[in-house]
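A single protein chain has been removed from this complex, and every other one stays in its place.
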Amino acid sequence: MIKITVKCFSQVRYALGIDILNLEFESGTSTSQLEKFIRGKANGKLDGISLRIALNQKYVPDETELQDGDEVAFIPPVQGG
Amino acid sequence: MIKITVKCFSQVRYALGIDILNLEFESGTSTSQLEKFIRGKANGKLDGISLRIALNQKYVPDETELQDGDEVAFIPPVQGG
Amino acid sequence: MVKAEIVNGPIDFFPSEDSRQQDGAELIFNGRVRATEHGENITALEYEQYEGMAEAELTQLAEEAMNKFPIHDLFCKHRIGKVDVGETSLHVSIWSKHRREGLDAMDWFILELKKRVPIWKWAILQNGSRIPSECNH
Partner (left out) sequence: MVKAEIVNGPIDFFPSEDSRQQDGAELIFNGRVRATEHGENITALEYEQYEGMAEAELTQLAEEAMNKFPIHDLFCKHRIGKVDVGETSLHVSIWSKHRREGLDAMDWFILELKKRVPIWKWAILQNGSRIPSECNH
């Protein structure tokens, strides 16, 4: 099993009602599997919202294997400026 | 006869060695005739230098008839900024 | 050289200076909060960030701009937290030899910032309520 921290921002936090999730998954779980899990928890509230994946504070391709201790964030469209 | 003031700047002043010329011409003289006269006085020092014509501090087409009391400047390429 | 900071509170602008020898162009952009978002009157925006990643992305973006355009310096600050109408949320200062590369770099930098830097905003309405903002020009 691997421990994963998911940080939630903006629409993701709004949809899940939480800032941080501490989760456990089987080894070999990928970021896209985690995204499906998170979207499931949102009960449709993230439908139609594109999410980019940040792994340990860097953008990564969707299909990246997670490691124990990873910090993941699903980044909804950003709005800086 | 009409009296014309010619103000000289930058390369024109440099070529003619003077700031202001007070001249008299026959009625009906045009800006392009005045330009020929000025280029003649410069002894070739204005050859190859394009000059735009300002009449009473506004750009005008080359072939504009001069009036008594007009202020004319032959504007070499400008260099502001 | 690059400076990139996320600040919580009013932005101190980078100083304008007369001592540079080879920078013919100083270009400064201040992005400010407007009083309307999607036709609704607001009193402020509230910016949230992904702490750590926002500053890292901003820094990396500034470095990419330095590699992409022949500019000498790119300094930027993005404010987070509550920013009242009229106040500056984004301050960018670019020094270059000529203006062309400064204008191009400014254009590119802000466009990319709005795509990549993990910062989000909420609109604070006149009645005090706080709603997600969808506007991103």
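Before moving on, here are some points about what is shown:
Lettered A, B and C in written order, each chain numbered from 1.
Criterion: a contact is a pair of C-beta atoms (placed from the backbone, for glycine too) under 8 Å apart; a residue touches a chain by one contact, two chains touch by 3 or more.
Given the structure is predicted, the values throughout are model-derived calculations rather than measurements.
The chain not displayed here makes contact, within the full complex, with B, C. Here the missing chain is touched by one residue of C:S16, C:N67 or C:N127, and it is C:S16. The residue from C:H38, C:H98 or C:K115 that touches the chain not shown here is C:H98.
By the touch rule set out above, subunit C reaches the unshown chain at residues 13, 16-36, 84-88, 97-100, 103, 106-107, 110, 137.
Residues of subunit B that touch the chain left out of view are 7, 9-11, 14, 54, 57-59, 73, 75-81.
One rule holds for everything that comes next: only the chains that are shown with their structure count from here on.
Chain centre most remote from that of subunit C: B (centre = mean of CA atoms). Subunit A and subunit C have CA centres that are 26 Å apart. Each chain gets a centre from the mean of its Cα atoms; for subunit B and subunit C, those two points are 49 Å apart. Mean C-alpha position of subunit A lies 73 Å from that of subunit B. Shared interface positions of subunit B, defined as residues touching 2 or more other chains, are absent.
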